[in-house]
Structures are given as structure tokens and as C-alpha cells.
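The complex appears here minus one protein chain, its other protein chains still in place.
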């Protein structure tokens, strides 16, 4: 019979960049002993994202930072919402351009990710933050 | 035992801009008396988006409009699909750059959103439209 479970993961970031937490989701999944199902991940913030990206080459993540720094520059004079710092509005825009929630199938007791896929918190603020991700599992 | 329910919300837009409907989702959730679970929101259109963004400062949404107006300008000569107006193809691109569906966990009978997160319909067409969102709840 289908059942559900809810977990929370807190990630302490050291400022802008990618923080992989695939293994932590896998640990929670194994403890729950769900063989088939799905997990929804929801990030409770508006200035950081959840992304599934290549976990092989760190150069990929550095190129992502360079691309987004050019696309949505800190301190862009276009922005009027600057009270929280010149990286705040760009952080909101980066978040809207990516995602704050993901749903991943579970097969044979594991996340059904592709060979090169990792789950990342992408911190968009330059200062360190504590970020909270709610995990909702459904399966059997 | 897990159960499901499906609802529909119609939002009448007054043209391009953000329309928050967090409270309307919460009202449906309370009527269903689901304590733990998740809700999937699906927007049945290709020229408007669903986004979770900061609901504190309206300046944030105005900056979003300015950024997207620069990134995907109406009437851009790059576009050939112009029969439905010069804001139509930009509306499709804005939609692809954001999202048309979201899944949000439910905890303690409430949407597990962060303190500053609100759920918005983002209308990308300049003319008013009626937009339909399907809500699918699973929980107990």
C-alpha cells in the first residue's frame, strides 16, 4: 500500500555557488525503505535554486556562474529593489530562471537519476545562508 | 490511508503582471482537511507561468517585469511567429524560461512554503486572459 513520509534537510552555504546533496537525499530514502515511488524536493527560499546538473566536471558549475553573472549582473542599474544588497534582485531573477522544486521518481530503492545527474542547491546570494529543503516521499 | 482530490482555479488577468493566489490554494487545502501530503499545480496555458516568489516587496515584481522586458523584448525582429501579436512569442519564451507546473509539500495542514514565498500566476500577454490552474492533492 502506498505511504508517504516527510523530511527536512538544512544546508549551510558559504555564499554563491553549488552545493550537492544527492547523497543526503539517498540516505533518507534508504532509511524509509521505499522501493518504488517519487520524492518532491521543495526549497523554502526565493534567492536560491534547486537544480539537477552534471556532477562529473566542476568546470561546468564554474561556467554556470560565469554565464549567470553576465546574464543577470549584480548591481544592474535596471533594478530598483536594492535595499537588501546589489546581489538580492539578481538572486530572485536567477531563482525564477531555474526552479525551487523538483520531483524525482524512485526505482529499485534508489533515485531514478541519470548517470551524470546530481541534485544541487544553487546559492545565489554572496553571503552565507542556511537553506531549508522539504522532502516529501510517496511510495511503497 | 492516502487519498487524492482535484480542484480547478480560474484567474482573470488584467494583462501582463503577477497575480498571487496562495490564499486560494490554502482555502481549498483546508476544505479538504489534508494534514500531510503534496499539491501539484498545473497551468493549462503556454503564454503565462506559475512562479514562487517573494511576496513582501512589490518592487521585486516590477524589477522582474523590467528584466524580462529587456531579456525577451516584445516585437523582437528575431521572431517570425508574429501573427498573434508582438507579445505572443515573447510570452512563450518567458513561459519556457520559468515553469507551468509546481509541486509543493503540505505539512501540518498548510502549504510548506517559506516565510517569504507566495504562489503567483505570471501573465505574459499584454491583453487580459482567463487562466486555468488544475490542482492535484495527494495526502491524508
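Chains: A and B, in written order; residue numbering restarts at 1 for each.
Here is the rule we use: contacts are C-beta pairs under 8 Å (C-beta built on N, C-alpha and C of every residue); 3 or more make two chains touch, one makes a residue touch a chain.
Computed from a predicted model, the values in this text were never measured in an experiment.
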With respect to the chain omitted from the figure, which of B:29, B:89 or B:106 is a touching residue?
-> B:89
In the full complex, subunit A touches the hidden chain through residues 1-2, 36-38, 51-54, 57, 59-60, 62-64, 66-67, 70-71, 97-99, 102-107, 112-117, 138-140
Contact footprint on subunit B, counting only the chain that is left out = 1-4, 6, 40, 42-46, 71-72, 78-81, 89, 92-93, 95-97, 99-101, 103, 132, 134-136, 138
